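Missing here: one protein chain of the complex. Every other protein chain is in place.
Each chain carries a letter (A and B) given by its place in the written order, and its residues are counted from 1.
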Amino acid sequence: MAIYSQILANGLMLGALYACLAVGFSLVWGVLNVINMLHGSFIILGGYLTYFAWHAFGIHPIVMLPVVGALLFALGFALQKLVINRVVSAPVLTTLTLTFGLDMILYNVMTYWFTATPRRVQLDLGAVSLGPVTLPVDRLFGTALALALTLLLYAVMRGSNIGRAIVAVRMDRSAAELMGIRTERIYAITFGIGALMAGVAGVVFASIFPITTNVTGTYLGKAFVVCVVGGLGSVPGALVGGLVLGLVESLAGHWFGPQQAITAGFVLMLVILLTRPTGLVGVRGYE
Amino acid sequence: MKSGPLAYALLAAGILVLATTPLYADNYVVRTAAIVAMYGALATSWNFIGGFTGYPSFSTAAFFGLGCYVGAICQRAGVPMMLAWLIATLMVGAFAALLGAIILRLRGHYFAIGSIAVVEVCRLVVSSWSSLTGGGDGLNLPLLHWAPEELMRFFLFVMLGILMLSLIATFLVDRARLGFGLRCIHQNEDAAAMVGIDTTRYKVAAYTLSAVFCAAAGAAYASWTGYIDPTESFQILMTVKVPVMAMLGGAGTLAGPFLGAAAFVLLEELFWANFLDWNRAILGVVIVLLVFFLPGGLLSLARKAKSKAGSGGAA
Partner (left out) sequence: MTEPILRLEGVSKTFGGLKALTDVSFALQPGEVVGLIGPNGAGKTTLVNVVTGNLRPSWGRILFEGKDVAAQKPHEAARRGLARTFQIVQPFPQMTVLENVTAGALFGGGAASVADARDMARRSLDFVGLAPLADRPAAQLALAARKRLELAKSLAMNPKVLMLDEVNAGLNSSEIDGALALIRRIAERGVTVLIIEHLMKVVLSLSKRLLVLHHGRMIADGPAREIVADERVIEAYLGQKYAAKLKELHHG
């Protein structure tokens, strides 16, 4: 039994991280109808900024959180405003190809500047034990932070004017335009928020896992799976998707070995795609 | 779709240039020609599902990789090389038909995601099924004890052969009921069903066609390189690159995907040779520019130029 409490705890912690990792991707997909292939690189960029601030200037990751958020928001906003908005209503193939091309550029820039060496912020906070379950403190802390950030986004989407405008555009673009909402601007803000969430997820990840450009694809894959499993374009969807994926990976890893954990995630996604394309939490609006 | 005489001329010239490289060029050039032919075949295959039918498929690397592995496993079991290629083609074709019947129910973004996931799942399954596939260590194939020039020439003609087959298939489908139906599905799937098109069967046919030539190319590639492993065989980069090539030339046309593949591979070689550190970024820039300035592909330039000349002449 003890082993299963540990697996459950690991799965839930991983799940919260996945939710935070995917929620921005989900928002962009849901509102803009764009699959953002840059998402994985945004996460790594956030992670690198955190690592170098810590390594070079001794700045604590928690201080970098708002800084990285602001920088990534600016980057995302500018990209959408200047580049992606021009083809935002084109077919999937076009927008996906475009973001893939942009990702190749960002990826190359990052590997050139940072090289592919794995880097990690070592906070050395030790571990705590709760009965049979042992939890590394940095991981626990990261999990809490990831949950807090995800819930913060939820509050912003529900409570602020910008959030409500984004929901309105998602529900019905032309109606939103008739009501005086400038959709191009909302798209840029949404993409900015998507990049911001990726960036802050990167801050959290850099404090727990080694960061390298080699894993951009892995993170992007996780975002796909979480989105499809939970349901597109909603914070609750990303949360459910993240937690389910975390648990499934944790269990599959225990039963079949770590390599199979990833396979299990993708198989789960294919099954959900085919049986419940709206995801486990089939919410229509972004709430 | 509508390929003018210029497109046919370019196509014929391109194939001729590739086929004659062993006569006047060194091994590096012949190798590049073989790679162009291979990607030409992959892009021409993708065209059935992506260009004709309009389904954003990113399964190319799955079919290619499975082709590599089925071919390699057969050859290691003592099956003669060409027979191994044929078996790989047929098995992957059957796999694509079954898979297509399932995932072609998805549309748009969901289909795109599903088709990418297929690549990942195939890669992961192949990496973990060590007893059959050698897992992450990969597989060695029986070596061909030929002179390097001979080897290169042989595989150039093999890849050209697969390319020609895919082009002939495109030509035939384009003129047949199947091609007409696929274009209808591209335009409006519901309306296509309403005029009596069995959309599921047609889409599965297109998806299967998009798989068989990839599998053949994969199996041949495995024999060529003599060694395969999961990361090389199932590349996400390849799965996105191939549709980009088709778009670069002109998706939905006969000659476009091949011409796009040729242009892309040559650019890539150029960047690799001259800007080693930045080749990926430069390709990214090329893709971005393509999306903005050449959404109809290179062949649309030719059409535009022609219609300009035509209207100029009339005036």
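Points worth noting:
The definition used in the following text is that contacts are C-beta pairs under 8 Å (C-beta built on N, C-alpha and C of every residue); 3 or more make two chains touch, one makes a residue touch a chain.
Computed from a prediction, not measured in an experiment: that's the story for all the values here.
Contacts of the undisplayed chain with the visible chains, over the whole complex, involve B. Considering the full assembly, B:A191 is the residue among B:A12, B:A191 or B:L237 that touches the omitted chain. Where chain B meets the chain that is not shown, the touching residues are 175-177, 180-181, 183-184, 187-188, 190-199.
One rule holds for everything that comes next: only the chains that are shown with their structure count from here on.
The centroid of the Cα atoms in chain A and the matching centroid in chain B are 32 Å apart.
Residue ranges on chain A touching chain B, taken from their complex, read 29, 33, 35, 83, 86-87, 90-94, 96-98, 100-105, 107-109, 111-112, 217, 221, 224-225, 228, 257, 259-260, 262-263, 266-267, 269-270, 273-274, 277.
The residues of chain B lying in touch with chain A in their complex are 50, 54, 56, 102-103, 105-106, 108-110, 112-114, 116-118, 120-121, 124-125, 127-128, 236, 240, 243-244, 247, 277-281, 283-288, 290-292, 295.
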